[in-house]
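Of the protein chains in this complex, all but one are displayed in their positions.
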Amino acid sequence: MLELNSVNSFYGKSHILFDVNCTLKRGEVLAILGRNGAGKSTLLKSIMGLVDVRDGSIHFEGNELTNTTSHRIAHQGLCFVPENRDIFEILSVEENLYISHNPASNWSINDIYSLFPRLKERRKNGGGNLSGGEQQMLAIARALVNDPKMLILDEPTEGLAPVIVEEIEKIISNVRSTGIPILLVEQNISVCRKVADKFIVLEQGQVVLEGSNQDLSDQTEKIEHYLAV
Amino acid sequence: MELFFFQLLNGLGLGVIYFLLSVGLTITFGLLNFVNFAHGAFYMVGAYVTFVIVSLTGNFWLALLIAPLVIGTLAIALEQSVVKFSYVLEHKYQILVTLGVALMLQELVIMIWGPIGKNVSPPSSLAGIIEIGDFIYPKYRAFVIAFSALIAIVVWWGLEKTKFGALVRAGSENAQMVGLLGVNITRLFSITFGLGGLLAGLAGVLAAPLRGADPFMGVEALGIAFIVVVIGGMGSFLGALVGGLVVGVMQSVMSSVWPEGASLMVYAAMAAVILSRPRGLFGRA
Amino acid sequence: MSLELKHCPILIAIALAAFLVLPSISLATEVLIFAIIALGCSILLGYAGLLSFGQAIFFGLGAYVASLSQIHLGVNFLVGLLIATAAGATVAALVGALAIRRQGIYFVMLTLAFTQLAFFVSYTLDEWTGGDNGLLDVPRNSVDIFGFEIAIDSSEKFYAFVAISFVLIFLGMIRITHSQFGRTLLAIKQNEERATALGYSVKWYKVLAFIFSGSITAYAGGMYALFLNFAPLSNVELIMSEHILIMAIIGGTGNVYGAVLGSLFLVVVGDMLSAFWERWLFLLGGILILTVFYMRGGLISGLYGVFEFLSQKFGSASTQKES
């Protein structure tokens, strides 16, 4: 469904991504690994039209996305959950869902409430009053009601308690089982092992390693070499 | 005492007009982070369009209906042709561009109608006074208060209870994220800009029978709108309402105590608020 | 010193040319006075990066103080102008110190509020300022040095005085803009956060820029009142601030000569156009917009562009060798 062909992205003058290729099929979860500053977020932003792609192309279901405006890309069904969640703090939980809601979506706001009872309890609360975990759930929920054909998650488990991480893992598997592919930036390898079908590792803006879920366990040492120590 | 009450009511009437004038400015600022120095011109042109419609048809109600739409359209046309290209520029250049627009509109008005102001008479049904016991009050001013209050409620409802309003509020917090939800942000911008202009035009319509239409009322109105927005807090609906009323009442009451000092006071208040509390009464940090 | 020597003939040439070329001597006087005023604005906008709607305060203040000193103190016109300059510097320090406590749009709003305050104060103090009517019949008291009287009682003499002031002030400002202070201001304008991290007390630089700007504007305002024999209330209006800004921007704020071009453009074109088209300000609004979008450096950068083009076209042999 998604196809990136030697993508080169820039922030102003700095060249961040170098010839990145990857593909994603229906019902697949692709994890993008890499250190801070390796270009993971830039990759997602390139897909969403937030970063200048000077070379290469991005296609989704055959449509060219390269350098179109973000709202057009969102209209194609690419739903983005940014790293810092970007919940609208002055809007209530319900309003956050309401402005994103697309009647065509498989998830109605009520479905979301049964999926995330916690959000139902807090639906009148301001987005700014939510805990980190609740914000993350709301951010994912906000993407789900927007009728996603593909989900893009930027470090959804970052800074969250293990219980909530588990819950998010469940949601990811749940969405995946409906056939919606997911692009996942994640630094926590154990999460990737549980949910990802395949992975790529970015270093200094280049793909340095790719593999299947099995490789995540088999090549741990190699991957860790890229990620940290 | 009665005089005081009279002035208080006058201040209220002035205040609601100030609110209509300022609310568009504050919301465009909140959403676009854009300061429109041409905002006062919308108010002025609103008064002139009223003058034209009333002198052609003799029907104020028609002006009340049509003039705001004309100004809203004008605002959108300006946004599309000039203003939107300045969004990417620094604040100071945005100010200069809109300053140029304001100057052009003002001179255009003088070219057409001359530098001398025009009088607009209130509708005959609202001529005269209402008497409540001993207290008398001009009918038209009473109408302005009631009508503006109604509009204030409509604007509040639109901002708080509709999807469009929620998008505007969301956009003022994080426009990029709104775009990522599939909303065409540039269109949201121009519609909001147009609605802000429409409300300023409406303020001009309501003000026309009270103070006539003159080419320099735009500059004056811009100053007032800035005071209101600064005191109330940039980007805040409630700020525009409270700020408008505070400034209106302050000006009206002061003008019976120390007429020359009325304007002095409000500008001093503005400076004091910026220095001591830059976010105003209700502005977000 | 070489810097001043280089610019001296250009400035004298400008002053002479204004006298010889312009249709009237009063127009020439006005051009030079407003060139100083536009320069005062450029110091703030072009060097310190501060968009201020406060220039009318210093302009009006200079006019009032110079006039009052002639009427009530009876001091000679030179002393009067010096008092006006000192008043301008003091008020500019005050206004500047308060205004720079806020940044961006709030800074602009503050300067706007201060101008309006100055206007209403001037309006209210009508015993001193003449209120709406302005201060009428302002004399130019002659200077008396050792029994030797210098009076500027003709428009030629007054022009000569303005021209000398113009040359000296411009030389002074060229020195300042080419000094370490001028370069530091440019650095602050380009990247304030970095300048602070490098150890610069940014606010004092801005206040000093305000003082320079305010004092020369007040001096010019004083000259303008003596020129007209009249200090109108419109000097302290917000619209005056706007016109000064527009003048500086159209001329170009990054170079002292931009101020001359801006003044020349506004005063002369305004004079010519207003004769048969009173609403020429309409055009000015349009030009302002075009300048911001297409020629951020103003007329002066356009002029340099033309020079460069010409020298490339005709002097190509020498320049090509170098590159």
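Letters A, B and C mark the chains as written, and numbering starts fresh at 1 in each.
Keep this in mind: contacts are C-beta pairs under 8 Å (C-beta built on N, C-alpha and C of every residue); 3 or more make two chains touch, one makes a residue touch a chain.
Everything that follows uses one rule, which is that contacts and distances are computed from a predicted model.
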Name of the absent chain as recorded in UniProt (options "NADH-quinone oxidoreductase subunit A", "Dihydroorotate dehydrogenase", "Monovalent cation/H+ antiporter subunit D" or "Amino acid/amide ABC transporter ATP-binding protein 1, HAAT family"): "Amino acid/amide ABC transporter ATP-binding protein 1, HAAT family"
Would you list the chains present here that the left-out chain is in contact with? A, C
Quick one: which of C:Asn133, C:Asn191 or C:Ser311 touches the chain that's been left out? C:Asn191
Thinking of the whole complex, not just what is shown, which of A:Ser114, A:Thr178 or A:Gln204 touches the missing chain? A:Gln204
Tell me where the left-out chain touches chain A, residue by residue. 11, 13-16, 35-37, 155, 157-159, 162, 187-191, 204, 206, 220-221, 224, 227-229
Touch residues of chain C, complete complex, unshown partner: 3, 175-176, 178-184, 186-187, 190-191, 193-202, 204-205, 208, 212
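Everything that follows uses one rule, which is that only the chains that are shown with their structure count from here on.
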Where centres are the averaged C-alpha coordinates, which chain has the largest centre distance to chain C? A
Report the chain ID whose CA centroid sits closest to the centroid of the full protein CA set. B
Rounded to the nearest whole Å, what is the centre-to-centre distance of chain A and chain B, using the mean of the C-alpha atoms as each centre? 43
Chain-centre distance (mean CA atoms) for chain A and chain C, in whole Å, is 56
Counting in whole Å, what is the centre-to-centre distance of chain B and chain C, each centre being its mean C-alpha position? 34
Mind pulling up the chain B residues that touch chain A in the complex? 163, 166-167, 169-170, 172-174, 176-185, 284
Quick check: in the complex, which residue numbers of chain B touch chain C? 35, 82, 85-86, 89, 91-93, 95-97, 99-104, 106-108, 110-111, 219, 223, 226-227, 230, 234, 260-261, 263-264, 267-268, 270-271, 274-275, 278
Chain B contact footprint on chain A (complex, rising order): 48, 50, 69-71, 74-75, 80, 82, 86, 88-91, 95-96, 98-100, 102, 142, 146
